[in-house]
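Here is the structure we will look at.
With one protein chain held back, the other chains of the complex are shown just where they sit.
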Amino acid sequence: MNKPLRVALVGHGFMGAAHSQAWRVAPRFFDLPLQPQMELLVGRDAERTQDAARKWGWAGSATGWREAVTREDIDVVDIVTPGASHAEIAIAALDAGKHVLCEKPLANTVEEARAMADAAARAQTRGVQAMVGFTYRRLPATTHARNLVASGAIGTVRQVRAVYLQDWLVDEDSPLTWRLQQDKAGSGVLGDLGAHAIDLAQYITGVPLAEVSGTLATLVHTRPVPDAEQRGTGLGGGAGAAGTRGPVTVDDVALFTGRFEDGVLGSFEASRMATGRKNAFRLEISGSLGAISFDLEDLNFLGFMDYTLPPDRQGFTRIMVTEPEHPYLSAWWPAGHSLGYEHGFVHQAKDFVEAIAAGTAPAPSFADGLQVQEVLDAVARSAAKSSVWLPVR
Amino acid sequence: MNKPLRVALVGHGFMGAAHSQAWRVAPRFFDLPLQPQMELLVGRDAERTQDAARKWGWAGSATGWREAVTREDIDVVDIVTPGASHAEIAIAALDAGKHVLCEKPLANTVEEARAMADAAARAQTRGVQAMVGFTYRRLPATTHARNLVASGAIGTVRQVRAVYLQDWLVDEDSPLTWRLQQDKAGSGVLGDLGAHAIDLAQYITGVPLAEVSGTLATLVHTRPVPDAEQRGTGLGGGAGAAGTRGPVTVDDVALFTGRFEDGVLGSFEASRMATGRKNAFRLEISGSLGAISFDLEDLNFLGFMDYTLPPDRQGFTRIMVTEPEHPYLSAWWPAGHSLGYEHGFVHQAKDFVEAIAAGTAPAPSFADGLQVQEVLDAVARSAAKSSVWLPVR
Amino acid sequence: MNKPLRVALVGHGFMGAAHSQAWRVAPRFFDLPLQPQMELLVGRDAERTQDAARKWGWAGSATGWREAVTREDIDVVDIVTPGASHAEIAIAALDAGKHVLCEKPLANTVEEARAMADAAARAQTRGVQAMVGFTYRRLPATTHARNLVASGAIGTVRQVRAVYLQDWLVDEDSPLTWRLQQDKAGSGVLGDLGAHAIDLAQYITGVPLAEVSGTLATLVHTRPVPDAEQRGTGLGGGAGAAGTRGPVTVDDVALFTGRFEDGVLGSFEASRMATGRKNAFRLEISGSLGAISFDLEDLNFLGFMDYTLPPDRQGFTRIMVTEPEHPYLSAWWPAGHSLGYEHGFVHQAKDFVEAIAAGTAPAPSFADGLQVQEVLDAVARSAAKSSVWLPVR
Partner (left out) sequence: MNKPLRVALVGHGFMGAAHSQAWRVAPRFFDLPLQPQMELLVGRDAERTQDAARKWGWAGSATGWREAVTREDIDVVDIVTPGASHAEIAIAALDAGKHVLCEKPLANTVEEARAMADAAARAQTRGVQAMVGFTYRRLPATTHARNLVASGAIGTVRQVRAVYLQDWLVDEDSPLTWRLQQDKAGSGVLGDLGAHAIDLAQYITGVPLAEVSGTLATLVHTRPVPDAEQRGTGLGGGAGAAGTRGPVTVDDVALFTGRFEDGVLGSFEASRMATGRKNAFRLEISGSLGAISFDLEDLNFLGFMDYTLPPDRQGFTRIMVTEPEHPYLSAWWPAGHSLGYEHGFVHQAKDFVEAIAAGTAPAPSFADGLQVQEVLDAVARSAAKSSVWLPVR
């Protein structure tokens, strides 16, 4: 039997369910060098946390995150709370020698993110690992996209276009959850979906963004205050009992243009108001010898265009990324059998466990998370300055 | 100036409009060896024919097809009447030394088709050409498909699947036009759409069907008798004034399995009751090294799957068949600019004129049309015998 | 805590992994009335079974299926072995009072299936439940399709077309696994994929097939005999060491036409030679007021065409079946977050547990499985008689 790797999960919203599934499932399909054990679930409300722990299969529960950090028998602290609390928990955990997996965006401000990256760098010298949870890197299609680009299959990258479109705020009476409040969420769709677009574009091209010109907008300015019960749940939930409306203090729509360090231009849009688009994270990368296209709503497929073929055979090939030759796939089902959203989390858990066991720094690192935060910050600052171009650093 | 090629068109329903457009447009985009002249339009009703001739740009009009056959100054007789009249007109025209283009299906019965093929063979010895109008062969995508298959791009053909789905009979009150009457149309969806499926499958694979097992069905048994005015128009039209219903004497749905001469199996379906499918002629050919897929509703595209590529790059490529390297395309617009339904007719006119000028037999010949008729007949006979397999010949 | 429901799984190929995931995950997302416990994994080889049990989280392992049947502390026997062994195990388990979940097709012959259905009927009187594993019924999109049809959303069903296309036998050197041997697999693609097509078509329309006309074909007649190691694994695997080839004794392609009890015609195709199609189980149902379309390669989507809309707004709507209002979805992720292949198995486990707890007969029953077997048998008999139409019963 492999040595155990004892995990504490801090937070139990929708992301808690996804991370729980990852820890539960990863060792059942992948041969991991350490055996994850679902030790402790941490929440704010004792009863609800206990219920969640029982349902999801965590050995115990607690109401303060410090227990996760201080307990001797915890090896990993996995943080899925709203962004405002990431820095404090993650830094304490790293300083206590716990490996840390932290949901994206890394923090709500550049300052917090920088402190976290510093803590991660210090921890790294002691063999303690930190990773930020950009799971969309870990889908077979996106990893395959990166591999194709890295192999030169599309030649020199020339243009990037990324949109991440959802529509859960189209209804003006969708409730005012924590995600719509600046003090809790830091930003709106920019930090939530825009962060994914930035990370994935940089990951697949292998080049960071150097400067940006951005525009932010809030299309619906007030929304119903939800009941206390619903306040913490992130997505969904009904209107407040009394019909009270409160101010939306974050952006619904974020548009920006970016220039990567090699001069390549990218266009980016993130929206929660794109009627009819449920999870349309679409990325297209045009190169001198081909192109890549991806849509998260069809996550088992990757579009690949090979410009070196004879002109009468060119076009986008719809690759079903479920062959054993595709990333992560040999552990799963026969060709043609779809994976889903949660598999990115399973792959993330696998990769993190392997990095811990190997003592190597996992990617994306907290420094990567900080860089994304700096891009987000530059977009917001540009938006406040008539969209003038600003350097990321 | 090129020598003129004087055309008479017999019939002026929806097909008449398409053929008129073909004669009008072909010499404007292609450099033709003979100059088509739209000389004479023939119909049954003098006034309506005259109106159509004026609108479509025919120099004159007549009410009897014999005028087209007997006039010295007519070189080509183009027949777009209902199938029951094809044989008489075509044979007379060929015997009178006119080149003949005849709409599909060639005839309503094998006997008529055989007489036509015989007449065409006789005419051919005198340099008089005959062609049957399977225009879907002349779309850039289908011609490209044939070229790919012929070049070995999909290896040995192993399976064919063809469906041709329309839905204009879903409404039980859609009128009882000539297309729904056996004495005029010969058969229903089998001869109308099934004939296309048979021809295109044979054309692209290059192999004729040898035997078939078929099933025919009429799903709606009576329909409103249309006004006299509407009776001749083929598609569309409202219900009869008096609300009288008459019997549908042809099939709405035709299903059959075919075995090609090389043993390959094909599945075929033609339906006018496929709710929501407007013109979904879909053909897929699976081979040992690849596959081809086509859908007439997306006629500017061809799917091509190359099984010889590395497994992680395989999939159907959506080729936009609008490059100058694609069939017929160098005469048209820049890459990416769509052609439409009517362009198949333009290409047909072009190919027919070139064959006439060259004195070579055009394809598909009347013998080809006869063979399709034999397949249709075998399907109908099989359907009447509990779907037992029957040889085509 | 809920009462436990102790499960033994017999078989540990690819289906074993899927069923293990189902038992593991179902109670973590659904509130089940009984708590499944993964008690015993049964295989033929002691060491490999033990390894699989450890990896997948089964408490123990055994090499004879009788242990699963006789042990007092087992409540459910879940059978995922090749079809030849289903009858013996299932009947013994039912007679021993165990609830039985059995993979499809229910058996290799009608006789075996009938004996199993009889055993299930007897067991049912004692409150012992039996279910056959047509998991594709349990995808949100297919369940939604059935609900739409049942609600009258497409009016009267008029036509069914179902194809189930895979391509894992395109390579002539793909090995001769048990799935290609009649004595083990019963039939080839007919029983494997055709069974799914039959069940799903009947499930969604709510009407059983009454008669069929079929054609079977084997396109590649010999294949390399695999190493002993690979023989049992079902899909994949390399060629035999010595390069020996053995005869393929089952069908690669199955084509059939069916008439449902209400007279509706359906066309069916199952193929393992459909180059480029990985898991293209496509079902289209045309009705008098609309239509449904589904493709397993895009399992999070359902096509729905509403013929009652104004003509200028009609078309197939691509419904992303991930809303909380959709079947099973409220237990999973927010709208737009894809499920995968394995979720059908999770839903199957949930539904089976609920039926056991409620003491109600689960569907599809062994009688349903027998009926599918009868359809398969009628297709094979028709194929042997020149595709003549034969009644299912």
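Observations
Going in written order, the chains are labelled A, B and C, and every chain counts its residues from 1.
Heads up, the rule we're going with is that a residue touches a chain if its C-beta (ideal position, glycine included) is under 8 Å from a C-beta of that chain, and two chains touch if they have at least 3 such contacts.
What you see is a predicted model; the values in this text were computed from it and never measured.
Every shown chain that the unseen chain touches in the whole complex is listed here: A, B, C.
In the complete complex, the hidden chain is touched by one of A:I91, A:A291 or A:A349, namely A:A291.
Only one residue from A:G64, A:G276 or A:P324 touches the chain missing from this view: A:G276. In the full complex, the hidden chain is touched by chain A at residues 154, 158-159, 161, 163, 167, 170, 172, 213, 215, 217, 219, 253, 255, 257, 265, 267, 269, 271, 273-277, 284, 286-291, 305, 307, 314-316, 386-389. Residues 144, 301, 304, 306, 310-321, 323-326 of chain C touch the missing chain (whole complex, contact as defined above). Along chain B, the points of touch with the absent chain fall at residues 14, 17-18, 20-21, 24-25, 27-29, 31, 55-57, 166, 168, 235-236, 277-280, 296-300, 320, 322, 324, 333-343.
By definition in this document, only the chains that are shown with their structure count from here on.
Judged by the touch criterion defined above, the protein chains are all mutually in contact, each touching every other. In the contact between chain A and chain C, the residue numbers used by both copies make up over half of all numbers at that interface.
One finds 41 Å separating the Cα centroids of chain B and chain C. Remark: chain A and chain B have CA centroids separated by 54 Å (rounded to whole angstrom). For the pair chain A and chain C, the distance between mean C-alpha positions equals 35 Å. Within chain A, the positions touching two or more other chains are listed as 320, 324.
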